[in-house]
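First comes the structure, then the notes that go with it.
One protein chain is absent from this view; the other protein chains keep their places.
Here is subunit A:
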Amino acid sequence: MKLELDMFFLYGSTILPECILIFSLLIILIIDLTFPKKDTIWLYFISLTSLLISIIILLFQYKTDPIISFLGSFQTDSFNRIFQSFIVFCSILCIPLSIEYIKCAKMAIPEFLIFILTATVGGMFLCGANDLVTIFVSLECLSLCSYLLCGYTKRDIRSNEAAIKYLLIGGTSSSILAYGFSWLYGLSGGETNIQKITNGLLNAETYNSSGTFIAFICILVGLAFKLSLVPFHQWTPDIYEGSPTPVVAFLSVTSKIAGLALATRILNILFSFSPNEWKIFLEILAILSMILGNLVAITQTSMKRMLAYSSISQIGYILIGLITGDLKGYTSMTIYVFFYIFMNLGTFACIILYSLRTGTDNIRDYAGLYIKDPLLSFSLTLCLLSLGGLPPLTGFFGKLYLFWCGWQSGFYLLVFIALITSVISLYYYLKIIKLILTKKNNEINPYIQAYIITSPTFFSKNPIEFVMIFCVLGSTFLGIIINPIFSFFQDSLSLSVFFIK
């Protein structure tokens, strides 16, 4: 028994970044309980510091050899480390975004931070989960926080509606996923570790049976719900529209990254015996989400709904990298996810800023913004164009690498549809930009009329503007240095489990 305990402490360093976050979460809770006069700046400071420390540790550890710790329930390799640091990075960017919004909505701050941190921890655990039970538990940890964050503005009826919808849909998808897991557990002879399950399926020669197929379909449906791929996407626009905007910004990136890491792990390790089978299904889902996401996004009138459909189509693009299944495909997928953080969070920062000042997120109300606030309209333009993938910006390079890898691996139909749909996506992004730049605004809304900021201040103290400018810089100039980034990610990904065979 003594020896086992020593071994557990030896693996402590594998979950050190998560432990730091849990520790700071408890500190925030205790500070909130004990001190009646709350100095909220301290709470932000603590949470941001802990996130920074954990991302620094992650960056130091990123080139580790694959370690399986905690008796097979947690796996650490460079792939996880990269995705985990993405998640932490999102939280770092999202907390400044939400400061002013929470103040305006008069919500409780410490609980919000606790939920954000717990969701981050859940997502990080999900990235490294190597065990069916761990996957389920950490998925629930992430999604429970998401439901609570969606319903955080409890006086807003739309927020309540979004939370209830998210809860029901999330519960359904989790139960479908758990049903698939139970099939795998039975078929492999009572294993929960995913490597052992694959071995068990191969040994029992049940990997071609219909039971495995049922399990695969259930798990794929559960994953597609989490990633909001097209037949299972209906919840996304409603939830994006109803929830508080900083929460949407957080969830749209974090849950996608975590879901993507989970999908990569499950499909690659668990279903490694039938790669062609899951690739076909995933290809169908990706094609559907690219087409439908982009087509429906054209007709939207709300900015948040438009972004919801655009995120559905973006996840379709990202899946190309997963479908190709080689090192270059994974590298370009990782890079696109990295760029997507900047582009998406930059867009959301602009929307949050605008909706805080005017109280609207209707696309129509953005008309003529160019005269009133040059800085905001400039950054929104850059972020949207980058999301659409116009040549000199970051999004273009990300898409270029993704499509090129897909083309080289022979998925011609997929890449062809992706190309056409990205042209369509440029149309609706450009429609908004045209509205911003040209149209004369004759609105009755007094807030929009009164809203004029003529002097752009680049070094303002507003945290939202800071994040916005940071993201805009990222989504504009990161594409130029894509080659060093590509080789960096390729080097580190080649150390991950999927490529050491």
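Simple rule for what comes next: a contact is a pair of C-beta atoms (placed from the backbone, for glycine too) under 8 Å apart; a residue touches a chain by one contact, two chains touch by 3 or more; residues count from 1.
What we mean here is this: contacts and distances are computed from a predicted model.
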**Complete:** Omitted chain per UniProt, picking from "SWI/SNF complex subunit SWI3A-like isoform X2", "Diphthamide biosynthesis protein 3", "Coatomer subunit gamma" or "NADH-ubiquinone oxidoreductase chain 6", is "NADH-ubiquinone oxidoreductase chain 6"
**Fill in**
Of A:Ile92, A:Ala105 or A:Leu144, the residue touching the omitted chain is A:Leu144
**Item:** From A:Ile20, A:Leu43, A:Leu58 or A:Val121, residue that would touch the chain that is not displayed
**Value:** A:Val121
**Fill in**
Absent-chain interface residues of subunit A come out as 1, 4-5, 8, 15, 22, 29, 70-71, 73-74, 108, 111, 114-115, 118, 121-122, 125, 133-134, 137-138, 140-141, 144-145, 147-148, 151-152, 154
